[in-house]
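See structure below.
For this view, one protein chain was removed and the others were kept in their places.
For reference, chains read A, B, C, D, E, F, G, H, I, J and K in written order, and residue numbers begin at 1 within each chain.
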Amino acid sequence: MATVKSPLNDEARKITAEALQGALIDLIDLSLFAKQAHWNLNGRNFKIVHEHLDEVVELARTYTDEVAERAIALGINPDGRVRTVADRTRIPQLEPGYVADDKVVAAVTDVLAQMIERFRERVRATDEPDPVTQDLLIQATRELEKQHWMFQAQV
Amino acid sequence: MATVKSPLNDEARKITAEALQGALIDLIDLSLFAKQAHWNLNGRNFKIVHEHLDEVVELARTYTDEVAERAIALGINPDGRVRTVADRTRIPQLEPGYVADDKVVAAVTDVLAQMIERFRERVRATDEPDPVTQDLLIQATRELEKQHWMFQAQV
Amino acid sequence: MATVKSPLNDEARKITAEALQGALIDLIDLSLFAKQAHWNLNGRNFKIVHEHLDEVVELARTYTDEVAERAIALGINPDGRVRTVADRTRIPQLEPGYVADDKVVAAVTDVLAQMIERFRERVRATDEPDPVTQDLLIQATRELEKQHWMFQAQV
Amino acid sequence: MATVKSPLNDEARKITAEALQGALIDLIDLSLFAKQAHWNLNGRNFKIVHEHLDEVVELARTYTDEVAERAIALGINPDGRVRTVADRTRIPQLEPGYVADDKVVAAVTDVLAQMIERFRERVRATDEPDPVTQDLLIQATRELEKQHWMFQAQV
Amino acid sequence: MATVKSPLNDEARKITAEALQGALIDLIDLSLFAKQAHWNLNGRNFKIVHEHLDEVVELARTYTDEVAERAIALGINPDGRVRTVADRTRIPQLEPGYVADDKVVAAVTDVLAQMIERFRERVRATDEPDPVTQDLLIQATRELEKQHWMFQAQV
Amino acid sequence: MATVKSPLNDEARKITAEALQGALIDLIDLSLFAKQAHWNLNGRNFKIVHEHLDEVVELARTYTDEVAERAIALGINPDGRVRTVADRTRIPQLEPGYVADDKVVAAVTDVLAQMIERFRERVRATDEPDPVTQDLLIQATRELEKQHWMFQAQV
Amino acid sequence: MATVKSPLNDEARKITAEALQGALIDLIDLSLFAKQAHWNLNGRNFKIVHEHLDEVVELARTYTDEVAERAIALGINPDGRVRTVADRTRIPQLEPGYVADDKVVAAVTDVLAQMIERFRERVRATDEPDPVTQDLLIQATRELEKQHWMFQAQV
Amino acid sequence: MATVKSPLNDEARKITAEALQGALIDLIDLSLFAKQAHWNLNGRNFKIVHEHLDEVVELARTYTDEVAERAIALGINPDGRVRTVADRTRIPQLEPGYVADDKVVAAVTDVLAQMIERFRERVRATDEPDPVTQDLLIQATRELEKQHWMFQAQV
Amino acid sequence: MATVKSPLNDEARKITAEALQGALIDLIDLSLFAKQAHWNLNGRNFKIVHEHLDEVVELARTYTDEVAERAIALGINPDGRVRTVADRTRIPQLEPGYVADDKVVAAVTDVLAQMIERFRERVRATDEPDPVTQDLLIQATRELEKQHWMFQAQV
Amino acid sequence: MATVKSPLNDEARKITAEALQGALIDLIDLSLFAKQAHWNLNGRNFKIVHEHLDEVVELARTYTDEVAERAIALGINPDGRVRTVADRTRIPQLEPGYVADDKVVAAVTDVLAQMIERFRERVRATDEPDPVTQDLLIQATRELEKQHWMFQAQV
Amino acid sequence: MATVKSPLNDEARKITAEALQGALIDLIDLSLFAKQAHWNLNGRNFKIVHEHLDEVVELARTYTDEVAERAIALGINPDGRVRTVADRTRIPQLEPGYVADDKVVAAVTDVLAQMIERFRERVRATDEPDPVTQDLLIQATRELEKQHWMFQAQV
Partner (left out) sequence: MATVKSPLNDEARKITAEALQGALIDLIDLSLFAKQAHWNLNGRNFKIVHEHLDEVVELARTYTDEVAERAIALGINPDGRVRTVADRTRIPQLEPGYVADDKVVAAVTDVLAQMIERFRERVRATDEPDPVTQDLLIQATRELEKQHWMFQAQV
């Protein structure tokens, strides 16, 4: 089967692949994490937090697609299968059942803070090998940091 | 923590919970399966199949949300966390890397055919205990069968 | 040539096929009937009846497509060819030439009343073999009964 | 004066009439109840609850119209006059003057819980005599149960 | 519980309260009156009058909200509960059952003519105490007079 | 009953009537032909041909209405009843059941080629008697020739 | 002052100027005529005729602009001043005060019939000197004949 | 023929009628004046002035309709026929043929300045007899004064 | 340089100028005040208050433009330069750094209450000299009082 | 390779081909000419001319596509490759670097005047062989003449 | 009170804070500067410059919000209070009263040229400490340089 010819050399492609695959895992699980909280939420601020979580889902889904399509455009096969995500995700999982609104706010703040660290590392790693990919990761980071502030502000 | 008071009795709720949680697993994994194919696709019909798969993703995401919110409205906690989905999904997983367009079409046809069987079973199961849930499952089944036809027609 | 594999067994498919094919004939001819009246209308209430008839056309076209695609999704080939419709339609045909507005209102009321009887019979027939098809026929019936009321109210 | 010829027999029409007229009273008063709270609300969660109540008003108005037009389409005259609603409503009335946000949330939760019981009864009652009406009542029940969950979650 | 501090003195607020509460009763019942006619209508002009009545409902609902929110913004609690409206409305009630189109047109013309007199009195009454409220009542009056003309023109 | 007074003399009206009625038969049957293929389609190019056929349906329906309303505006009664169309159509009918995508493409190309010949003849015929009608037929011909090219290009 | 250089020779421009200026007078007065009737209308069909007249106003305004801009594009100064229109219009004027709906329908039918004769003459006149202008006049004639039919149908 | 019953007494209606009829003449001729300039314009600022004049036309047409419908709603027959406007307009007419952009700007500024004086007089005159009409005239005056400033600013 | 000729006499213009310039200062600083809070907000109700503040910014910006353009239309030069606003604003300034959500709600309530007093004084002042300006100030006051109520309700 | 079967005979196709290919060259270069001026423009009227030129680009691109698709629909291969356009264009080229606004206005006026002559010749040439193509060329000519007037008016 | 935890270290945050706070002052005053000119403008090019200035306001407001929210997302409190802006702005202030269009064009060109220098310095300064912030400043610079060109082109 034909493979996509990459505009990057092997070394650059390898580093970029790692950054993009890592980002993909983070973003897919962020969307599932936020949906889980969106459904099982409880507490006086239910309505506004319920809606706020869908902004996070939207953000996560948008960049999931951008990141995966960026990978394949470079000849890198993204792996977003459920088993792969489950095995490699570094996002701490929610307990099953109801979750209180203040706990959700704290948990999302933490998840985003950890993801931001990893995204900033990916921005650094791709600076040399592929500034085009780096630019995409910078945009994603800015959106994650904006959401991180808004959740942290209500802790 | 307050729990949502269900309009169903315990027996009805238990059957309905099983149907909805099963549907949830199916739908979340369908969205990840279709995205994986959407990205790693290859072949002469790439463009049209690539776009067609996003219709499936859209369908899966819409009913994921409907099904999960239906569960919680009945006092049933949906579990859509990535590990839960990975452990319980009955959808056969794609191989990593490129997938040819005709193989994708065949695989999606199979996945949908299997899901339709499970959804028709859930429609039967919920007829007595909760016709409101049944009505939602009927709608989802109709959409799945429509997509099944359209993929099957191009095998 | 590949055929669409039906989720129904043979008996169920046969009953469902009859219901859907019958509905298809009714709906296609309803759209042609209403257009014929829409063009050849005459009388003081011309403008409002002229516009009202296009709502009926819209309804008929929407459900024509839904019903035919439902059939093929079940492995049933819908037949909406003009000769088939002409031979099998049970809708009484309009005279050629001008039709007065009050006669049109009366004729549409009658056509809808007869179609509703046939649709209600189809709803009953499909209850067992395919509740998914039944749900679609119920929706169509509700729309037809709404238009029936609105035409009858101005007789 | 001409009356709308019903597609139902007398017995079926009588049962269906009772279900639809009961639903109509419930829905009209729900819209007035929610507006009264929308205006006289007070408390730290004022803004989000104020907006949430308008979603309930929207839902109530939409199904008021659907239910009443369903009735008349069956030859049943709906009665939504203010005196009729005031005399027959089973929704407990709010006290005049300011109402605190947490009291509103609790009151709406109760009102919806009671209405859901009555709607589920109507769904059962119309199963035999008119599955077309039942389908409409099922949809309304699903929306009511969704709002019930969202208010209950913030109690 | 905190009460909204009014920008008006007690005397001005009292007069304004009376005007706004009176307008509220009128507008809520106008919306119910028009809907009752919208559903139970009969006659050759059914379709156009049926649609015209919904313009009245829309107008009534828009100003109901404006008037009630104007009241509470002045520290006046609007009372739009169904029993209050039923007890205080000065709008003559429709008979139950079918209503002929020409009778509806005449009845709406009368109801609007009476409401316009009351609204013009409220415009006069609020000129001194609150020109801001007066401006809102002037707008509502202009819309009511426009509808009054359009119904009267077809009597 | 009043008849529409034509701006054309008898001779001109007769020629124009023939052209418009012929076009009407062609266009109605084209819409039914394309829908039949749209539903019963099969083959690797299913999705794109399925969607392409709906563009043809849309074109056919738009000009059906334009042509019929042009006729009546000239005092000519269009006849678009199903039996009339079935008896007079010159479009070769599809076989019942599944049709392969390449056969559909070839068949639509043929149908359009034949219709274009008839439309060009109608353009010639109406040049003298009614340039206003001719202008409409020219527009329709341009659209038909555009679709003809696009189907022919994929044969 | 610079004048627009015409693509037409003097003879052609003179004939075209006459056709366009004549059309301009007709169209401006048609818009004023229809508005006068729109406001002073009376009778059982008030609402639908009132709205229908605004379609005529819209048509008249659209072609007023097209016709005048066509003239100036050919170096012909259109004259649409009120005194010019009042002096040269050939449209019979309405009586002041209320006009009954059936009289309006008859009057609009007549006005359109007369305008159509003049437009058809202009179509003939411009065939040789400027087919581009002719094409615009053909379009306008088609719209006028469509409205003529719709008013005539309700006489 | 039925006449619209006015909410005003005879004296008030007479004053209001004069104000509204005067405004109507002004607004209709303003729309024709601005269109005449829009078409025959010439000069370096052609494009921006050409577009600016259409804002004036839009304003004039909007308030023409509001003012005329306000009149008839009060039982006053508006007279917007072309001869009436031509005879009574107080707007100085443009010369035929090309008009230079700076002359147009000056002329529009003058026309608006004169209209504003007349509108302010009408605002004063209607204060007592009909504050509802006055409110409409105030809105129109504000829009006219805004356009007056914008034309004057470029003189 | 040309100055805009005012429709007001000197005395009226002076009073109106004072009212409009005062309103302008208030509105510009309100927009900056609300944005400062929008950014530096903190606390459990962060998300809803953050969004609510942008409604205030929107309101302030809309009326800033209306008020300034009203001034210049009267030949009054609005002064909205930052130094002018800083020197003349009567709105108490926020402390730098984070502000808690309840403090923001209280502060906005106070700022609006004070502005409303000043706006009501401006409404009174402009009644005689310019009712057109007064009408604009009345509209602004109504919007400010609506927001004042909504913030006060959550104190 | 399959070629598109033309509805024209050889002679007619040859003449039509020449007209369409000529128009294509004109339109493609017009779009590049107007963009070049759009970017390198200079002078007091920069902003409005800059925007006006994009209307010309839009017009040129729209008809480029219409003309080329009309050609291929007739079995004529359009040639819009850059080298072909550069070799055959008859549009005088702009000097490189800045161009003053008045020079641009004059140059566009000239270019359009010349193109209009060629388009009018093409309209004449296609009258016999293909009235469908002629109709498209007439529309394009009308748009070009409208833009020609608007540029010429500001020279 | 909780403070937002920054993803930057102290040194990086200090440099970034300076860049963002400086940009904020520039952007807020640019929006006020452009509005002041928008209102007090005078001269032959009034209309187009008036509208062009609102594009600058729009740009300034958009980036004001982006820049301030970027700051707070990094744990930096933006200060956009009116006194702060007045004291620190480096934008030369307009004189009060009317400003001629050519002076405004020159002044905006100068203001933008100076801001661009400061923004380019901020782009350089943030390269190391925070590439995410730098990316935002690069976007803002590009928009400012685009507007700078468009104003400079008309000097």
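Rule of thumb we're sticking to: a residue touches a chain if its C-beta (ideal position, glycine included) is under 8 Å from a C-beta of that chain, and two chains touch if they have at least 3 such contacts.
Owing to the predicted nature of the structure, the values given are computational and were not obtained by experimental measurement.
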Among J:Lys35, J:Arg118 or J:Lys146, contact with the omitted chain is made only by J:Lys35
Among the options F:Thr62, F:Gln93, F:Gln114 or F:Gln154, the absent chain makes contact with F:Gln154
Missing-chain contact among A:Glu18, A:Glu69 or A:Asp110 belongs to A:Glu69
Cross-chain touch to the chain not pictured, restricted to J:Pro7, J:Pro78 or J:Pro131, is J:Pro78
Given K:Lys5, K:Arg90 or K:Arg142, the correct residue touching the omitted chain is K:Arg142
Chain F positions in touch with the non-displayed chain are 45, 48-49, 52, 102, 150, 153-154
Contact residues on chain B toward the hidden chain run 41-48, 50
Absent-chain interface residues of chain J come out as 1-3, 28-29, 32-33, 35-36, 39-40, 42, 64-65, 68-69, 71-72, 77-87, 89, 93-94, 96-98, 100
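Just so we're on the same page, only the chains that are shown with their structure count from here on.
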A student comparing D-E to C-D should find more C-beta pairs in contact for D-E
By the touch definition above, chain B meets two or more other chains at residues 2, 69, 72, 135, 153
